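Apart from one protein chain that is not included, each protein chain of the complex appears where it belongs.
Naming follows writing order (A, B and C), and every chain is counted from residue 1.
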Amino acid sequence: MSEPETNPVEQPASPATPSSTPPAAKPATTPPPAAKPVPVKEIPPFEKSIADKVEAEFSGKVKVEFVKENRIRIKTSKEDVVQVAKFLRDEMHYDHAESVSGVDYPAEKEIEVVYHLGSYTDPQLANQVLALATRAPREENPNPGFDSTRLPSLRDVFYSVEFHERECFEMLGVFFEGHPDNRRLLLPEDWADLPPLRKDFRNKGR
Amino acid sequence: MGTATGIIKALNSGIKHLAVKRFTLRYPEQKLKLVGDGYQFDPSTGVGIAGYKGRHMLFHDHCTGCQLCSIACEGVAEAIAMVKVQEDWKQNKKAIMPQIDYGKCVFCGLCVDACPFYALYMTNDYELSSFTKEGLIYTPAQLQVKPNIAQDVELKFDNPRGATHG
Amino acid sequence: MLKDLLTPQNANVFVGKLGDVLVKAVDQPLGYAINWSRLWSLWPVHIETACCSVEFGAASGPRYDVERFGIIEAFGSLRQCDLVVVQGTITRKMAPRLRLVYDQMPEPKYVIAMGACAITGGLYFDSYNVLPGIDGILPVDVYVPGCPPRPETLIQGCMLLQEKIKRLKAR
Partner (left out) sequence: MSSTSLPPGLQIEKVDERIMTLNVGPQHPGSGHMRIIVKIDGDYIVSADPDPGYVHRGEEKMAEYRNYILNIPHLERPVIHDSCNVLYPYCLGAEELLGLEVPERAKYLRVIASELNRCVYIQYWLAIYGIFLGHSTMFMWPAGDRELLIDMLEKMTGARVTHSYFVPGGIRNDVPANFEDMLLKRVNYFEKRIKEYAAVFAGKLSREDAIRLGTTGSTLRASGVNFDLRVKEPYDAYGELDVNVPVLKEGDSYARSKIPWLDMLESCNIIRQAVQKMPKSGSVRVKLKPNPKGGNDEVYKRVESGRGSLGCYIVSRNTPEPYRLKLSVGSFRNLICLPYLLKGEKLGNMPAVYWSLNYWPVEADR
């Protein structure tokens, strides 16, 4: 989240009430809007309980950014990410990572890495996805692997992030400390440019 | 014992397929019948009409030279270029019309969705192979021609001897 | 008569002329025969470069069956192949490999560019890792447009290639 929000837990989704909804959101077809009023979305209790448990364990260290239906997003600093991940695996039964995606924020000089965690073993959590976000500092002239853009690897916690982190390293230049195999995966062998998913890498003609 | 039954099963399956009719579509002689006259779009309702997405067809008497198709294609494949034509139409003051490079076109039909004047449709023509890249560029005059292809063969599968074409 | 013409001094010339006549009489039919046998036995390399391989697979399947035109299913080793069907996008990582495959094939060899990506880059005109068409690395004989082309269009392209081989010099 780019702007600091006042109390993000109380405001689960952006179109909360019809008054605050932008005009693009209103149904443009013939059935009158009265047929299906937009329900005021309340915070789902089960998701809230999970978020509360994590917050109670790491008070002050983690920030719950939103709680939506089936989706929770937790942000933490790079020092605490391994601990939070271990807690999520052992106590909360999230057992695998679905994806690791890096997002570049050049204005804030940071690169965010989001782990989407899911669970196969706990049937209650089957439709839940928890996004664990952490941020690494970003340098203007990257030298992947040798600059300060570093994060601790979660490979020992979630085995399944191995290839995802390799991809994240070559696409954004985030070096994962403790990862056994930080080699190139998808890009050609002679790639010497910026990491392509950074915002200052422009596609030709754009 | 297992081996014997296995061989018998395999033979049975093979013999059954001796009686099955040939599935092959003998292409240059037979051509598959496609739905309708090609993909079209109705801008008043905002919903398309089912049809095959083949080569485009341009109606010169509807085209206003508004470049919306070209703008839509810019984000997809940059296949449409607007070129000058030697024709005088009341609605087309600038006398520009789309020219489509089929070396780039991906047949998504988003240009048809973008046209608000019922001028650009798609047709059933898919035989576009060429020896040169230049042969793939279709000028407005070429796009005006309605393809005349004898497409009459349909897939039949309700007879007991398997699916055929005919 | 012939004895007068054929003197020891001009025997070489005479034989040479006779050879010319013979070559003219035999070469054209022979060349035609060689081309004829080539065009009905095209062996494509089994190299899948991108997603158009789906429609290439469909073309060698039972419904479209390119074996009717002598194009064998892509099974063999590339040392016995004479046709490269570039099935779609060529990325920067794939391009040297494609050229390597092409260089290893024996002459004569033909190239079909299948799909918009292989012809001009198509949808990926602004991507950082895709070549804008394969013209830069291979000499293309036939362009088959579409994304991906229908198997019918591919068969039409193969028939065009056969037309071309018929008119090429055999040696």
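Please note the rule applied: a residue touches a chain if its C-beta (ideal position, glycine included) is under 8 Å from a C-beta of that chain, and two chains touch if they have at least 3 such contacts.
Predicted model, so just to flag it, every value in this text is computed and none were measured.
Novice: So there's a chain missing from this view; which of the remaining chains does it actually touch?
Specialist: Contacts of the unshown chain, counting the full complex: A, B, C.
Novice: Looking at C:A58, C:I137 or C:L168, which residue reaches the missing chain?
Specialist: Selected residue, touching the omitted chain: C:A58.
Novice: For subunit C, which residues touch the unseen chain?
Specialist: Touch set of subunit C with respect to the missing chain: 45-51, 53-55, 57-58, 60-63, 73-75, 78, 89, 91, 93-94, 97, 101, 123-124, 126-130, 147-148, 150.
Novice: Extract the touching residues of subunit A with respect to the undisplayed chain.
Specialist: 1-3, 13-15, 21-22, 24-29, 36, 70-71, 73, 95-99, 101, 103-104, 114, 116, 120-121, 126-127, 129, 131, 143-146, 158-164, 167, 170-171, 182-189, 196-197, 201, 203, 206
Novice: I need the residue numbers on subunit B that touch the omitted chain, in ascending order.
Specialist: 13, 23, 34-36, 38-39, 41, 46-53, 72, 75-77, 106-110, 113, 122, 155, 157-158, 163
Definition applied: only the chains that are shown with their structure count from here on.
Novice: Averaged over CA atoms, how far is the centre of subunit A from the centre of subunit B? Could you give it in whole Å?
Specialist: Chain centroid spacing, subunit A to subunit B, equals 42 Å.
Novice: Enumerate the residues of subunit C that touch no fewer than two other chains.
Specialist: 125
Novice: Please output the residue numbers of subunit A that touch at least 2 other chains, ranges allowed.
Specialist: Within subunit A, no residue contacts more than one other chain.
Novice: Could you pull out which subunit C residues touch subunit B in their complex?
Specialist: 62-65, 68, 116, 119-123, 125, 133, 135, 141-147, 149-157, 159-160, 164
Novice: Going by the contact rule at the top, pick out the subunit A residues touching subunit C in the complex.
Specialist: 187-190, 193, 196, 201, 203-206
Novice: Enumerate the contact residues on subunit B facing subunit C in the complex.
Specialist: By the definition above, subunit B touches subunit C via 23-28, 31-32, 76-78, 101-108, 126-133, 135-136.
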